[in-house]
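Below is one structure; the comments refer to it alone.
Then we have subunit A:
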Amino acid sequence: MNYKLTWVTIMFFIHFVKSSIGKKWIMACSGCFLLLFLCSHAAGNATLFNSVSLFQAYSDQLHGHPLIIAILSKILFSVFVIHIVTGVLLFFQNRSARSSGYKVQKRAVKNSLASRTMIYSGLFIMFFILAHTDAVSFGDHGTIGLTISSLFSSPGTIIFYIVSFLILAIHLSHGFWSMLQTFGINHPKYNPLIRNLTYAIPVFFLLLFSAIPLLFVI
Partner candidate 1 sequence: MTTTSISLSLEIWRQKDSRDKGDFETYTLINISTDMSFLEMLDVLNEQLTREGKDPVAFDHDCREGICGMCGVVINGIAHGPEPETTLCQLHMRHFNDGDTLVIEPFRSRAFPIRKDLVIDRSALDRIIQAGGYVSVNTGGTPDANAIPIPAPVAELAMDAASCIGCGACVASCPNGSAMLFTGAKISQLSLLPQGHPERHKRAMAMVTTMDKEGFGNCTNERECEAVCPKGISIRNIARMNREFVRASFLS
Partner candidate 2 sequence: MELNSNVPEGPLAEKWDTHRFASKLVNPANRRKYSVIVVGTGLAGASAAATLAEQGYEVQTFCIQDSPRRAHSISAQGGINAAKNYQNDGDSIQRLFYDTIKGGDFRSREANVYRLAQVSNAIIDQCVAQGVPFAREYGGTLANRSFGGAQVSRTFYARGQTGQQLLLGAYSTLSRQIHSGKVSMYPRKEMMELVLVDGKARGIITRDIITGELERYSADAVILATGGYGNAYFLSTNAMASNVTAIWRAHKKGAGFANPCFVQIHPTCIPVHGSFQSKLTLMSESLRNDGRVWVPKQPGDTRRAGSIPEDERDYYLESKYPSFGNLVPRDVASRNAKEQCDEGKGVGTTNLAVYLDFADAIKRDGETTILKKYGNLFQMYEKITDSNPLHEPMLIYPAVHYTMGGLWVDYNLMTTIPGLFAIGECNFSDHGANRLGASALMQGLADGYFIIGTSIAHYLGSGSLDPVNTDSREFTDSELQVQERIARLLRCCDGSPEGKVTVDEIHKELGLLLWDHCGMARNKEGLEKALAELPAIQEKFWNNVFIPGTGTELNQSLERAGRLADFLEFAEIMILDALERKESCGCHLREESQTEDHEALRDDAGYSHVSVWEYQGGQSAPTLHKEQLLFENVTPSQRSYK
């Protein structure tokens, strides 16, 4: 094995990761992974629209492969950590790059709510995930159907979840477009499609996820 070459590769990677654009790529790549996870999570949860028992069956099936779960959950956890740590790091680095703020704080871009609040929406989502995993994932998977049913019997929880999904949608609306821009995907031919997707994707997840707690109200 050529250690020297390996070392050069590692140094290259470190150099890339340390650069501004490298960090953007980390955010975008991890964000992309999380988005894919969200898709699979949404697909699994969609079984609830059929019945709680189907959902339970899906869960049993999933947890019938402990090795896969163990590996995937570790990877997922690491990606979450990378996304969050890099995001927070960037937030502080960027704040210090602006020596001091302006007396009049104003944005030239209209509808900049999502982009302005990425760090806050992101942190909120982190708390939501902690609460959610605490309540659902670490419980007994054999009775997850029941856990869910009882969880959504409280209106407070339902509101908390729906608010979280709303914030997730806001986070996604900037995150999705931002990810593509970081990957260098910005072309007048495809920009209208991308623009539509930046609305469609968050709204899709918002509707789908919000409908689940509402299932238990009806």
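A word on the picks: all candidates are chains of the complex that A comes from, given by their letters.
By definition in this document, a contact is a pair of C-beta atoms (placed from the backbone, for glycine too) under 8 Å apart; a residue touches a chain by one contact, two chains touch by 3 or more; residues count from 1.
These numbers come from a predicted model, not from an experiment.
Asks: Given the candidates 1 or 2, tell me which one touches subunit A in this complex.
Replies: Spelled out: of the options 1 or 2, subunit A touches 1.
Asks: If you look only at subunit A, which of its residues touch candidate 1 in the complex?
Replies: Against candidate 1, the touching part of subunit A is residues 12, 15-16, 19-25, 90, 93-109, 112, 115-116, 118, 174, 177-178, 181-188.
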